[in-house]
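A protein chain is absent from this complex, but the other protein chains hold their places.
Let's look at chain A:
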Amino acid sequence: MHNITPYSSPHYFIYLLILLLPIIIGLWFGKRFKIYDFFATIVILITAFFGGNMSQGISLIAYVLFEMLVVFGYLSYRKKHNSFGIFSLFVFLAIVPLIFVKLDPLINNPTISLFAFMGISYLTFKSVEIVMEMRDGVIKEIKPFEFMRFLLFFPTITSGPIDRFRRFQKDVLNAPSREEYIELLRSGVNKLMQGLLYKFIIGYIFGTLLLPRVTVMAMASRGQAPLGLSWYVLAYMYVYSMYLFFDFAGYSLFAVAISNFMGVKTPMNFNAPFKSKNIKDFWNRWHMTLSFWFRDFIYMRLTFTIIKHKWIKNRVAIANVSYFALFLIMGIWHGETWYYIVYGIFHALAMITNDAWLRYKRKHRKQIPSNKFTEAFAIFLTFNIVCFSFLIFSGFLNTLWFS
């Protein structure tokens, strides 16, 4: 036995759909079977986390219990008091397990990755969201069972999309009407088919067939070009970018499709990101539930605090400082390697440049042409900047230069 990563093979869907059948029949008749939902969750968790040596499963249980202590500890505190210091402490506590897991490769100490399991990041985003919204007073009540159901919602457990608690509750507290459910099933089937095409066909072509070849060619020609940057590195950049998109967008489509079958409208993660007209537009289309999480819980809160306390006066400076904070944190979250950090800084600089350009454009609206060709150029330029950032992100430059 070994752990079965959700959606990793076409077979998985056959078993999954059999498991979902009672849920689908229930929803068809406007009913949610709480106990069966719970049973299905347990089955998926066991196959995903307890198939191997159980260490992931034990970590998951320890993690959930710990986060329960944090969230319900803060809830009982927040009912009486509201200090910024205590709030910060609880946010910190909520991310402590993730910090340990992320620091692990850096200090090479296997004992501290006690909490490591697939999907810890995504569960942490959800826990932090709840603590922050409790502080704001928009989440006033939450039952331990509701918290667990939200955290462990199995279609999205390993890699998102990251839903929001209040949105999720709206769906699970009611069963959709027959018409709504037929619409959800229809959109679920479409997304499932699109996901199969993306992940198992297009993603496979780029990731399994092409990527190893361009890798070998780029490595073989690294002596013949300055810094090893042969044309094959360019090929690698595009192939990797396509693989990254189709693989992850395919996975995300599965997660949304399976959610839909369960009567839950999990938000979409991608919206044609390679059609973006600028880098800001890109972040509104790429891994949207993550970028919106960072926007709402880091960027907006940070700018709000800076403006309210008048720490910085100049609004351009405020925006830029916050971009740096957001993208540095995003880089650090990806992992403690130079290329993830550089990836973060690169996107912060791209956003700052983009904002400066938009300000310039606003002032010189009449002199700057805007037509089909400028739009096509904008899309082309954004696409290449994004692909270049994925080349950094891929870590291939690290292999090329340092191995």
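Keep this in mind: a residue touches a chain if its C-beta (ideal position, glycine included) is under 8 Å from a C-beta of that chain, and two chains touch if they have at least 3 such contacts; residues count from 1.
One rule holds for everything that comes next: contacts and distances are computed from a predicted model.
As stated in its UniProt record, the chain not included in the shown complex is "D-alanyl carrier protein", which appears among "ABC transporter ATP-binding protein", "Beta-ACP synthase", "3-isopropylmalate dehydratase large subunit" or "D-alanyl carrier protein". Touch with the chain that is not drawn comes from one residue among A:133, A:163 or A:247, which is A:133. The residue touching the chain not shown here, chosen from A:304, A:338, A:360 or A:380, is A:304.
Checked against the full complex, the one of A:148, A:318 or A:349 touching the unshown chain is A:318.
In the full complex, chain A contacts the hidden chain through residues 132-133, 135-138, 280, 295-296, 299-301, 303-304, 307-308, 315, 318-319, 322, 362.
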